[in-house]
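The complex appears here without one of its protein chains, the remainder shown in place.
Labels A and B are assigned to the chains in the order they are written; within every chain, residues are numbered from 1.
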Amino acid sequence: MTVTDPARVDLPVSTRRDRAAVRSPWRQPLAIVGAALVVLWVLVALLAPLLAPHGPLDQLAPKLQAPSGEYLFGTDELGRDVFSRVVYGSRISLPLACLLVVLATVLGAVVGTIAGFFGGWVDSILMRLADLVFAFPGIILAMAVAAALGPQLRNAVLAVVVVSWPSYARLVRGLVLSARNSEYVAASRLLGSSALRTMLVDLRPNIAGPVLVMAALDVGNAVLLLSGLSFLGLGAQPPAAEWGAMVAAGAANFDRWWIGLFPGLAILTVVLAFNFVGDTLRDALDPRTARAIRD
Amino acid sequence: MGALLEVENLTVWLATRRGPQKAVDDVSFHVDAGEIFGLAGESGSGKTMTAMALLGLLPHAARTSGRAVFDGRDLLSMSAKQLRSVRGRHIAMVSQDPSTSLHPMLTVETQLTEHMRHHLGLGRSEARGRATELLATVRIPDPERALSAHPAQFSGGMRQRIAIAVALACQPRLLLADEPTTALDVTVQAGILRLLDRLRREQDLAVVVITHDLGVMSAVTDRICVMYGGRLAETGPRQDVLNQPRHPYTRGLLDALPHPEGGAAALRPVPGSPPPLGRVPEGCPFHPRCGFALPSCRTERPAPVLVGEAHTSACPPDPLGGAA
Partner (left out) sequence: MSVLLEATGLAVEYHRRGGPTVRAVDGVDLRLNRGEILGLVGESGCGKSTLGRAVVGLLPAAAGEIRFAGHPVAPLGRRRRPRQLRGLQMVFQDPYASLNPRRRVGEQIADGYLLGGVARAETVRRTGELLERVGLAADAASRYPHEFSGGQRQRIAIARALATDPSCIIADEPISALDASAQASVANLLVALVRELDMGMVFISHDLSVVRQIADRTAVMYLGRVVEVGPTQQLWSAPAHPYTRALIAAVPRADGAGVLPVELPGDVPDPARPPTGCRFHPRCPLARPECVRHDPPLVALSGDRAAACVLQNAGEPARPLGELDPAASPAQK
């Protein structure tokens, strides 16, 4: 059956063992730090009732206590334990940030795919819409949307989705457009694949990687935007233990540095962690990163 | 009179994730003035890295040993500053893809005269005059008008001619041409090859042509050196190497070419593929693909042996020797 002499078969360029020998992107120091922080925060959110000595809204302690052995991060102006509130805050920020990134990703991917797939006037209309959103600075537009919908955490989430989807739409549209003209798509079409099947089977794995990377990088951004809206009073409302709102309370009592600093640090570490993880994902998802150097 | 370029025991290590790997391994050759010298080999043979080493353009963290004496000075021990004064001025390079070697946003005139004014200290009008002459030399129609044009306005063949003109701007004595015609049509290739031949005759220019195309080698070179796995396989005058190859690898490359008279016979490829960087086998690098390999080929590193006048082959068993 075989038409070629087996002796003529070229040797493989790289083998599995080879791939293992290449240093995994997950072994870089920043990747380890990022992944560890993400895991840590997820654990904190899951185990909040066990970790926090008090409830997030309990006003048991003396007011405005500096950090001490009893109140690790001190207490706020209502006598609530800042440590407990930061711990419980992760139960608000992390799931909401993830949810809104998922919403923005799905919305953006659908719009981008439709624009790239159909092209023409459909593409023009959808992309002008995206441009419209891009024309405003994200936080300003989010503020306007949140203010229009009414200051509520749910509306703040929707506002961030509204400002976030266009980046995904653009990314996906670009990927669809460049892949649509690629030879591997042409080859797949010639095999008898419909355009839609090509889109789902051939393009999805190519689009999923960059989108996932962008989403991971965006979780941090989402946490920041949500906190920002809450800080401005457009998101979570008192007495909710939301980090942004807590920073706002800290700003009102700026001589009591612990009230604002610890929730601020929580935001910082979450944002950094997701950025590191996103960068690492980008390297890890590219099967070509391991390509051997050739003359 | 000594050679214009004398390369002795050149070795190049490239930094890889598996540590330094030899891309060029103990390579020696010389190039005389007015000579066209061919460096032949497949990808991974080290031919391009040899040229890069001569120009001091090796990738980051590469190391070299050996000597490359050009006009009495060792290129490998020069400082970056000294190299810059040699590169472009005395040694120039033409690469495979003229669209990467020419700047897309600058006019042809700027690219031609920049080096002349810098290296030769020519004035604007003088440089312009010489640029016009150069374009005429490489047969660009209407050179005056071509000066104010941008590279994108020319066809691939014309761009490669312009790239050669830029390379020749400072009257270099050595031109390194890395696959100069691979991206071009045969009709255009013929013109470039004729141009190189004319420059060699009229301006005593030495040219190192780096290519995998033995047809191109046969057309223009005086001497050929065949590289494999970073090492020299065979070196010698063009007729000897192509008509009576002594190294099985050279023989294999020639056999793989379509038969000059055509016919229904299948092509005869060299079995296997060349070793990638860092995986060059012990002993003779070609032994896994060689039909004549002896047990000793697996262990003993073959040294180049003189097999004819100025003709060496790094194959001590010399299975093709009987034919000579």
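As a working rule, contacts are C-beta pairs under 8 Å (C-beta built on N, C-alpha and C of every residue); 3 or more make two chains touch, one makes a residue touch a chain.
Note that the structure is predicted; figures quoted are calculated from it, not measured.
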### Query
When the whole complex is taken into account, which chains on show are touched by the absent chain?
A, B
### Message
For the chain not shown, which residue from B:L214, B:L232 or B:C297 touches it across the whole complex?
### Response
B:L214
### Message
I'm checking contacts with the chain that's been left out. Which of A:L43, A:V102, A:I140 or A:A186 qualifies?
### Response
A:A186
### chain A residues touching the omitted chain (full complex)
1-4, 6, 8-10, 12-15, 19, 182-184, 186-197, 201-202, 205-206, 209, 287-288, 290-291
### Message
I need the residue numbers on chain B that touch the omitted chain, in ascending order.
### Response
42-43, 155-158, 185-191, 193-194, 197, 212-221, 238-243, 252-254, 256-260, 262-263, 265-274
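One rule holds for everything that comes next: only the chains that are shown with their structure count from here on.
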### Summary
Taking each chain's mean CA coordinate, chain A and chain B are separated, in whole Å, by 50
